[in-house]
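Only one protein chain is missing; all other protein chains are in place.
So, chain A:
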Amino acid sequence: MNNSFFARKFVIQGIFIAIAIIIVARLFYIQIIDKSYLLSANNNVLRKVVVYPARGVVFDRNGKVLVQNEPVYDLMVIPQEAKEIDTALLCQLIDIPVEGFKKRMDKARAHSPYRASPFEKQLPSTTYAQLQEHLYKFRGFYVQNRTVRSYPDSVAAQVLGYTLEANERDIERSKGFYRPGDYIGATGIERSYEDLLRGQRGVKNQMVDALNRPKGVFMEGKYDTLAVAGDGLISTLDKDLQVLAEKLMKGKMGSIVAIEPSTGEILTFVSSPGYNPNMMVGRERGNNYMKLLNDKTKPMFVRPIQAYYPPGSVFKVVAALTAQQAGVIDEHTVFNCPGGYRYGGGRAIMRCTHVDGPTGLIKSIQKSCNTYYGYVYARMIDSRGMPSTKAYDLWREAIGKFGIGHTLGIDLPGEKPGLIPTSSWYTKRYGNDKWKSGYNISLSIGQGEMGITPLQMANIMAIVANRGFYYRPHLVKGIGEKKIIRKEYTEKIHAGVDAKYYEAVIEGMSRAVNVPGGTGYSVRVPGVEMCGKTGTAQNPHGKDHAVFFAFAPRENPKIAIAVFVENAGFGGVWAGPMVNMLVEKYLKDTISLPKYTQDRIFNANFLPKETAKKEEVKKDSTKTKKDTAAVVKTAAVRDEKKEMFVHHSQVTRR
């Protein structure tokens, strides 16, 4: 028995006990003292999934949907975890070229190797369904669902606008509300009502396994926050009318704006050429956007609020009203029209296309007599017992109350004020303040250095329809479930001319449409007394612009409308029938115009040929310099507007 080393038993047992104590001590440290492991465990298993709220849905005034949401799926990647991926299969599943994999991965890694970045955005449901079956093979990838806009009728693109990913500046300005990858309203209602439409993001604490597969909800959702959907909006637009108006403007450049005079609600708002709003959604958005941006016809240009046109005939309505208010004429004032207005001591003449003879106020409107308004303007500037600069300022202030030269405050971004120079601008131009009405007589008939937007034109019609006041034109009449309307759109604004002065003007406009031989007789609406006027702006760069503006019915008017078709020719031939169809459709829900007339309008195409493009090429001012040199030299306005001016001598009335 070799048992002399019996005592070593205790050494061995001692070692066993010592090691056990070391292990227990170590466990005590990592399980009880050091709390970081619990945190790391949660980090391991938790993925905070942002729940994107649905943006608010936009309805038309009758509750029909204009914009809704559609689910799409963003494929996200955490670069550090994405290893040993079958790239070919992934690329095939999401339909991207294999070379694209590295590019996207590099981009994501540049953002952060440990945080999730979008790998491919806005996968449609069908692609997602295929991808989902294989997703477990792609470690580090997961899918984030969100919604994008969808436009069931593809109308009103310019009104509704589109959303874009928030850029650095948006993110900074929002003080952390937006995060990279969030969408933000970029134009239209999407932008002006962004705060209401966007809703509130939610966060879901999801558990994942080591391969990033979702494994249920953490702590039964105790720490989750719900996403709150954005407020719905009720637009003032009438979808059916909008559809018709867009159909009418197809193949033409120009604008249609229709307003409900009693509220300022915009019924139709067309900027043509427009674009299909669905183009600005989805994976092709970038390409589509560039295409639209490079389109010479400028589909992104919101003509009704950004294009300036010489007001022409519609200004005669304003001139007649302001002159009466100023007391320089009354409804019985008569001027003789020998076929033109002579000024500058008889050396110059502003032609009238007709020899109207003795002309009263009503007839001047009905026949759109240039001579009459030459006299009116001369009285306004020269015969008020004050320096002409002061008289001009008063005149300018009066027409300014009709919106000319001012933004109207529509709920769309990018509204332009129009143009009407100040007296000092003319003083500077002529070198002294001794100038008279003859110096800028074209202003008398809404030509020369005067530009207004189609919205302002329609709004003037609304003022006339209301006999003296308007509500700021707007596109949203109800916000959220309570259908709140913004306060500024309930405020009645007076145009500075008393109601009694309107009747003669309205009578003139009524006769223009409803009396045989009137310029708008062919487009009168059966059973409705529509008051309106045609205008045709001669265009030095191409075919004339056709204009028609009207309101109806005469008593208790329901619609005020302005139609402007560029390069179309005669207002009565092109713009008039459009007004006829829109007004009858809105008031009586029928169209009684003969089918062949309708087809003629629908099928017409006035989009410029290559040579005529300069009309719309805003930046290319050199081409048109010759025509507008005089104005360009001194006018303190932006290049793009100058080309819209048409000299009075080129304006005829019809």
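Everything that follows uses one rule, which is that contacts are C-beta pairs under 8 Å (C-beta built on N, C-alpha and C of every residue); 3 or more make two chains touch, one makes a residue touch a chain; residues count from 1.
Throughout what follows, contacts and distances are computed from a predicted model.
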Chain left out of the displayed complex - its UniProt protein name, from "2-oxoglutarate ferredoxin oxidoreductase subunit beta", "Cell wall polymerase", "Aspartate carbamoyltransferase" or "Sugar ABC transporter permease": "Cell wall polymerase"
Contact partner of the left-out chain, one of A:V143, A:M207, A:I349 or A:I485: A:M207
Residues in chain A touching the chain absent from view: 1-2, 4-6, 8-9, 11-13, 16-17, 19-20, 22-24, 26-28, 30-32, 34, 36-38, 40-42, 44-45, 80, 207-211, 215
